[in-house]
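Only one protein chain is missing; all other protein chains are in place.
A and B are the chain letters, set down in written order, and residue numbers restart from 1 in every chain.
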Amino acid sequence: MTRQSRLWFFLAAATVVAVLLVAAFLALPHFGGGFHPYGDRSVRAALAHRTANAVAAVNFDQRALDTLGEETILFAAVLGAVVLLRQIPGERQEAPRPAQVPAAVRRLGVLLLPVALLVGMYVVAHGQVTPGGGFQGGIVVATALHLLYVAVDYRALERIRPLALYEVGDVAGEAAYIVTGIAAMLAGSAFLANVLPWGTLGTLTSGGTVVVLNAAVGMEVACGVVVLLAMFLDQAVRIEESPGNSAATQGRTGK
Amino acid sequence: MTLLPYLVAGWIFLIGLYGLVTSRNMIHAVGCLSVTQSSTYVLLLAIGYRDGGTAPVYADAPTDARVVDPVVQALTLTDIVVGATVTALLLALIIQLHKRHGTLDPDELSELKG
Partner (left out) sequence: MNVSRLLPLVIVVPLLGAAVLALAGRRLPRIASDVVSVVFAAFSVALAVTALLGGAHGDPYVVEWLGGWRPGPGGTGVGIVLAADPMSLGLTVLTSLLVLAVLVYSWRYFEEPPRQRSGAFPALILLFQAGMCGFCLTGDLFNSFVFFELMGVVAYALTGFRVEEPRPVQGALTFGIVNSLGGYAMLLGISLLYARTGELGMAQTGRQLDGREPDALVLAAFVLVAGGLLVKAAAVPFHFWLPDAHAVAPTPVCMLLSGVMVELGVFGVARLYWTVFAGPGGVPAEAFTRTLLTLGVLTALLGTVMSWRQRHLKRLLAFSTVSHTGLFLIGVGVLTPEATAGTALYVLAHGGVKAALFACTGILLDRYASVDERELYGRARELPLVGVLFGLAGLALCGLPPFGTSLGKAVAEEAAGHTGHWLTAVFVLVSAVTGGAVLRAGLRVFLGAGPPPEEEEPLTGARVSGDEHPETGSRLRRIPGTMLAVPVVLLTGALAVGLVPQWAAAAGRAAHLFAAHDIYAAAVLDGRAGPPEGAVPAQWNAAGVLLGLLSTALGAGIALLGVRRPLAGFTEKWLGPLRRLQSGHIGDYVAWTTAGLALLAVLAAPGTVAFR
């Protein structure tokens, strides 16, 4: 289709969809209304299991299979990125060039790194008590490591990022979630049941298996995102086409 | 107006689709896909809102406090992770697309037809 015809075709279809959506929104319950039966039940269930953060209770206790699926999607995306961004024949790896960075910036980066890491791990550890948790904290930990890339250069980052270790951590996080679920089965209950002692509301070890699953997800997300970013950064910084090959790819793109 | 949050969600969905249809650059297209996905966050969170409700975290709120719906927030968290990972995978494909084809313009990607 030409650009014009495509646009008009889309606008006609979008008008119908817009009418449908508006008619549906008019029939929705009032914004801010009080009809949340599932929400009320889940709050009661969260408090019964002494988990102060009801969202964490929903994620890791009541609807833990959803979180397993979500963690697996991240695992699959990391694996997929590793496969898709691999070095292909005809490319080679160049050593990254060192960057000239003012000493003050370097010092700031090196000083901030442990602080940011600590904040990330704090967010992970307190997921069952305050807003936060494995996913959020894991992302903070992963990006905290990349402070060295931002403040210094890629070679510094590679020194604190032995990739094999992080891939193992990624797999370990995924496996830990599954093993916790199976352990609940072996303890006589159902898969992913909350079989650990629930503790006191508002303390660091409240919530039973929520603590364990939170930590597993935190490790998986942190290590997975580091691997993911490593693949992208390698493509940008390290992987180059071998000089003899540019003609070959020229021929291909000219097809 | 109590319809506004829902209308915003609908608008974001449709404008993201518009961006996808008229895109001239695949990175822009994947960005439009993310925009389309944000409409799901807005709709979910708008549905979960309760007038005068606070965050469903009981660390310093009394256990009978009026809270917004925590289920919807959990769903949105899951949705965000799903969206981020899909975007990452699509961007990885785009890197390789640029290296193989030399272009990111959908009009010039003509390998698969008929």
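Basically, a residue touches a chain if its C-beta (ideal position, glycine included) is under 8 Å from a C-beta of that chain, and two chains touch if they have at least 3 such contacts.
Note that the structure is a prediction, hence the values are computed from the model and not measured.
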Exercise for review: From the listed residues A:Ala76, A:Val119 or A:Leu196, report the one that touches the chain absent from this view.
Suggested key: A:Ala76
Practice item. Identify the residue among A:Gly109, A:Gly127 or A:Gly181 that touches the chain left out of the display. Key: A:Gly181
Revision key, fill the gap. Contacting the left-out chain: of A:Leu28, A:Leu47, A:Ala183 or A:Leu196, that is A:Leu28
Check your understanding: Which parts of chain A are in contact with the chain that was left out?
Key -> 1, 6, 9-10, 12-14, 16-17, 20-21, 23-24, 26-29, 35-38, 41-42, 45, 58, 61-66, 68-70, 72-73, 75-77, 79-84, 86-90, 164, 167-168, 170-171, 174-175, 178, 181-182, 184-185, 189-194, 252-253, 255
**Study point:** Where the missing chain touches chain B, by residue
**Key:** 9, 13, 17, 20-23, 26, 29-30, 33, 36-37, 39-40, 43-44, 47, 71-72, 75, 78-79, 82, 85-86, 89-90, 93-94, 96-97, 100-101, 106-107, 109-114
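Throughout what follows, only the chains that are shown with their structure count from here on.
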Check your understanding: How big is the gap, in whole Å, between where the Cα atoms of chain A centre and where those of chain B centre?
Key -> 15
Study note, to complete from the structure: In the complex, the residues of chain A that touch chain B are 3, 6-7, 10, 14, 17-18, 21-22, 25-26, 28, 30-34, 36, 38-39, 42-43, 46-47, 52-55, 57-59, 63, 66-67, 70, 73-74, 76-77, 80-81, 84-85, 129-131, 135, 201-202, 228, 231-232, 235, 241, 249, 252-253, 255
Exercise for review: Using the touch rule from the top, collect the residues of chain B that touch chain A in their complex.
Suggested key: 2-7, 10, 13-14, 17-18, 21-22, 46-51, 55-59, 63, 67-75, 77-78, 81-82, 85-86, 88-89, 91-93, 95-96, 99-103, 111
